[in-house]
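The complex appears here without one of its protein chains, the remainder shown in place.
== chain A ==
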Amino acid sequence: MSSVVIDDVRKSYGGVEVMHGVSVDIPDGSFVVLVGPSGCGKSTLLRMIAGLEEISGGTISIGDEVVNDVVAKDRDIAMVFQSYALYPHMTIFDNMDFSLKLRGLSKAERKERIDKAAGILGLRELLDRKPSALSGGQRQRVAMGRAIVREPKVFLFDEPLSNLDAKLRVEMRSEIKALQHRLDTTTIYVTHDQIEAMTMGDRIVVMRDGRVEQCDTPLNLYDRPANLFVAEFIGSPSMNFVPGRFRHEGAERWLETEDGLHLPLPPDAAGEEGRRVVYGFRPEHLVLGDGLPATIELVEPTGAETMVLLKLGVAEVTGVFRERIVEPEGATLEVWPDPARVHLFDPDTGMRLA
């Protein structure tokens, strides 16, 4: 077990820099999720930690050792690949045994470790089979088994669940999380699925275009996104944004949208008269009753809640309500954003206004 410190790491291909100084501290035993849209550099960062990609600048340390010049095989890190990368010509036992044999462990110890891992993951009956005879979920477990038998310093997961069906994905999600708690090994997990990120990570690193946008606990990301990108990326359906300006009149303060609607500001919001802001609120923080008239464009009931696409002035916003919406499309609803849970952003920099 070890902490991982990523300090101002850069990556260039040819002369083109694709990662622009990424710094993340990963404490010993924590579960950190790297999340972001495809092409944001999360997999590249993971492969640099693994030692499969060269580091163009900055340092990566595992434990207290800078590993920039340590080759992958000597870093003592285990990785679970998206394609699982099981050795197709070896049985499940041999797949897990491969790394142990390379380290010259005794036969008895190898057998004991594999047996223990197989027990944890429910693979005991499959040890004699080849990977081609297993289902997707079983292969996923073998890939994890291959990682845990090694008892490495760090686990890396590269989108391990993206080849599974939806139900299995939810199951494996909690299994991986439980496993990590049990083994208490530092884990870095890459995904593009924000639900996976929110449910699994102790901390989440949101990346875009080779930069870290925000690094925080899941709920902090949700409650206090640092900028427009994180606000939009975290949460499903994503946050509504309405551009507008601050207005004061005595003690009264509100936001005036471009088409003249008045929206309530959070109690701590401060800003000079006429300042342009982006007003953001999550669909689930739109409440029914006594507020602004909005026209229903589309109703999508999911049973537990109802998702409604509304026209609020000229802006299209989404609302998610616990109440059943029985009004037909085209009817008018009165809605109100919960002012305590409104987010304000600077329209030019995209940064959160305190």
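The definition used in the following text is that a residue touches a chain if its C-beta (ideal position, glycine included) is under 8 Å from a C-beta of that chain, and two chains touch if they have at least 3 such contacts; residues count from 1.
The rule we apply is simple: contacts and distances are computed from a predicted model.
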| item | value |
| --- | --- |
| Candidate names "Carbohydrate ABC transporter permease", "DNA polymerase III subunit delta", "Multisubunit sodium/proton antiporter, MrpE subunit" or "Integration host factor subunit beta"; UniProt protein name, chain not shown | "Carbohydrate ABC transporter permease" |
| Which of A:Ser99, A:Asn220, A:Ser238 or A:Thr306 contacts the chain that the document leaves out | A:Ser99 |
| Full-complex contact with the absent chain, from A:Arg110, A:Arg146 or A:Arg169 | A:Arg146 |
| Residues from chain A at the interface with the omitted partner, ascending | 50-52, 71-74, 77-79, 81-89, 98-99, 102-103, 130, 132, 146, 150 |
